[in-house]
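Just one protein chain is left out here, and the rest sit where they should.
Chain nomenclature is as follows: A, B and C, assigned in order of appearance, with residue numbering initiated at 1 for each chain independently.
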Amino acid sequence: MSDVKKAVQYPADLMGLTRDEYDLVLQIMGREPNQVELGIFSVMWSEHCSYKSSKKWLKTLPTKAPWVIQGPGENAGVIDIGDGLAAIFKMESHNHPSFIEPYQGAATGVGGILRDVFTMGARPVANLNALRFGAPDHPKTRHLVSGVVHGIGGYGNCVGVPTVGGEVNFHPSYNGNILVNAMTVGLAKTDKIFYSAAAGLGNPVVYVGSKTGRDGIHGASMASAEFTDDSEEKRPTVQVGDPFTEKLLIEACLELMDTDTIVAIQDMGAAGLTSSSFEMASKGGMGIEIDLDKVPARETGMTPYEFMLSESQERMLIILKPGSEPQAEAIFRKWELDFAVIGHLTDTGRMVLRFNGEQVGDLPIDPLAQASPEYDRPWVKTPPQKPLGRVNHPLPFVEALGKLVGSPDMASRRWIWEQYDYLVRGDTAQVPGGDAAVVRVEDHPKKALAMSVDCTPRYCFADPVEGGKQAVAETWRNITAVGARPLAITDNMNFGNPERPEIMGQFVGAVDGIREACLALDYPVVSGNVSLYNETNGKGILPTPAIGGVGVLDDVARMATLAFKLPGEAILLVGQTNGHLGQSVYLRDICGQEAGPPPPVDLKVERTNGDAVRLLITEGMVSAAHDCADGGLAVALAEMAMASGIGAAVTLPAGDAFEIGFGEDQARYLVTCPAARAEAVIAALEAAGAPVQKLGLTGGDALTFAGLGAISVQALRSAHEGWLPRYMAGEL
Amino acid sequence: MKAALITFPGSNRERDMRMALTKVNNGKPPVDVWHGDSGLPEGIDLIVLPGGFSYGDYLRCGAMAAHSPIMREVKKRAEAGVRVLAVCNGFQIACEAGLLPGVLISNAGLKFICKDVNLRVETTASAFTKKYRKGQTIRVPVAHHDGNYTADADTVKRLEDNDQIAFRYADPLGTVSPETNLNGSVGNIAGIYNAKKTVLGLMPHPEDATDPVCGGLDGMGLFESIAESLS
Amino acid sequence: MKARVHVSLKNGVLDPQGKAIGQALHSLGFSDVAEVRQGKLIELELSGALAKKPKAEIEAAVKDMAQKLLANTVIENYSVELVG
Partner (left out) sequence: MKARVHVSLKNGVLDPQGKAIGQALHSLGFSDVAEVRQGKLIELELSGALAKKPKAEIEAAVKDMAQKLLANTVIENYSVELVG
């Protein structure tokens, strides 16, 4: 190796590879790679495609359960939801493109995750999104919010998949690196799931969808002179989404999947034709030969390098059963999409590329795929936070509550979700604004899916392990709060530069926390995505491992919602309240401090309390349910009141009112029930081992805290609903 | 009732519509017709143009779909008196095809709007609304970006004089005012009829309000009216 | 041979997009913008037999395209220009 090294003439542009990685390329190839080949190595070994910094840790996540049909490693995860049906889902980031061009970046993010899901045979039935923006007063934030929301709606609404949930945070750490994580959930029959492993010597390799253009090719530095005659015009790396074509592609693929013609299928995502063909061949232990002249081109004069590295959207690669080309072609023609046989499978284990009758590339598949670098990057454990000292409370209790419900992180997201079609397909049983979105399983008399995306980055920053646990637990709790059984998660790990040991330490800690929570809650990871280097000028984002959870509601008629239902009902608090103010929104937004350790997550208690609440919902014992999260008990009560227009009179549990009211202790829920049934509900909870106390009764048009004051539901609503529209209108 | 449900490339609410039509037709689903077909089955008494984004809403909403081969046949049947229900993108297509007067442009706020709205039923003298009360308000969702109904003053006057306005955006008590104007439509118009009241176009989605679990039941009146009229 | 079709809203037809652009320009400090109208400019690359025909015939064909599809003459005007 060292001999080779001495003799090596390194090319001027390694296309992002390190010298060590280039040495490995030489070893694998046994010669110098040409430009196309080097480009392929470069994208295949990029952080994005190879997970080289994160692999070691991701392997430690629990991925199995009796209901898991497919864990990580395929385009999306698959779980069995009974009755011969499967839910297929994944979450993926499109952070960097969305910062450069928020509309198209977010739109193509939605398009990409949809393809990951329908490529496995699923009809996409729900979209969710987890968004993080910089400080509201940062000059770019408003424009980014507007563009991202328009882009998500523009794409999702057009393809006809309801966007049913999400989450949004604002924090200065995202000023230069916003996060746009999109999740899609689809439904399929368990015996009709499609995978990406190529098989069958000689089988045709088929390209379908949109034509290939020069979109998103990152080798600009090397080859840009050839990209355009007009050297003034730097070719943008932004891709433009075409949701109309995606809609046709969904319908055409699902129609093809109803025939018996597909051997394997895979979307062309990041690194386009390169990664899709490599992955398919590698998974199936096959070789592949591609005639690049056959690839439908949008522009003239495209080079092999451009064909292989283009990230044009709305394209798929399919291995067909031999002889079925005409049948498949007819379907894609009907939907006015391109269809081309571009190659065939071989048994050489190599990828051979031809262009204009010449061989322009020849690479071994397995060595390239399997020798992809794996780094054990140095990391340091995040030091624990100092205990929170004495806190001064600048505002009276109810005033603080009024301010909190209208603060950037707590205000209603209605302005956002009303721009999303959350109803299309007619199965949305719980619209945005509740704890989890609920979408009926189509054509099933009772069953529904419940979904939630969550992460509390300020907890993750203060303590990555607890923060990782909490993110998983919160999705589990949100799904539980609507009465559903949480089944599995997808994760989207957004972090800064992994080459800095303290960032790598955040990553390692978060994975650790996620693992513990998944194990304790029987809630495995079935798919995920990693986005690193979210960093500007050496300042990383808050560690943000966004978690998307999916559960099943066996009888949608028994679904719980958070709105109070009637006046005069008993309000019960489930779970232990200690008044943990460290890292709470109250502490940050009212007291101006981001300090202290985050609330600890006791997973055993989490499970006990959640299982007890779910049982009550399933048995129809409670009329409303809501988990206590950001903002604590007082905010949770306010949310139930605002959702219904009904007030309440409560007495807080004993202790310091601010700590008890705004502390963010975990594993807690609020439930209501007819007053006469309160004793029975309390008894049931206690029997299940869940602590419970009665806080008071619903009724009136204000939320009254004994000894602390009252605030009208109207005032709460106007603060809560007012902030985002006013901010976006430039009034704040 | 023998209904035909037309699908264009980019239609996406045909499924919602199929569920609603099936519900009021003794479990019998409508016939699915592809935009590229040039004929409709015999004996069809209701043609439905569903919501969605035909051709991506590119150029102008509904413009390209209005030229689909099937639309020639739809126009022929409509002239012969066959009922046409055109919802959301279907309404846009019907206007572009000349089945209804006027045009739908971008919402005044330039944003897509998905929410429940209150509609005042302006007339019950039609096959589509006879099961409602005149002046009744119903709550059904909208989901559109281009629902701003625009027509010249003469056209609007003609619509009003001939009782051709089907629904207007209102408050829960049925008051129609600038504050309840969802999207900038002239006169808060949410839906209109042709002169013979055989064609109804509307932006809201009554088909998404036909299930107690998903969206409520306020849209049922429309489908029950149609089913009763055509049985 | 290229043709350009300029589609604009008729006078008196409300232009929500133009209005919003005007407002946004004002809030950016461009106060001397009185009115804004947004139209479309559709550029067609013509080929085959059509491209070889006399200008008048090409123009007629493009007008036909505008009339049938590119413009909605209820609210829009169009004009055609041939280039190159």
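Please note the rule applied: a contact is a pair of C-beta atoms (placed from the backbone, for glycine too) under 8 Å apart; a residue touches a chain by one contact, two chains touch by 3 or more.
Note that the structure is a prediction, hence the values are computed from the model and not measured.
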item	value
Residue in contact with the excluded chain [from A:46, A:203, A:245 or A:561]	A:245
Touch list for chain A against the chain that is not drawn	100-101, 103-104, 210, 213-215, 227-228, 230, 233, 235-236, 238-245, 298-299, 312-313, 336
Touching residues (missing chain, whole complex) on chain B	55-56, 58-59, 63-64, 67
Chain C residues touching the omitted chain (full complex)	6, 8, 18, 21, 24-25, 28, 30-51, 61, 64-65, 68-70
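To be clear about the criterion, only the chains that are shown with their structure count from here on.
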item	value
Required steps from chain A to chain C (each step between touching chains, minimum)	2
Distance from the mean Cα position of chain C to that of chain B, given in whole angstrom	29
Chain centre separation (chain A, chain B; CA means) in Å	36
Multi-chain contact residues (two or more partners), chain B	none
Residue list for chain C, restricted to those that touch at least two other chains	none
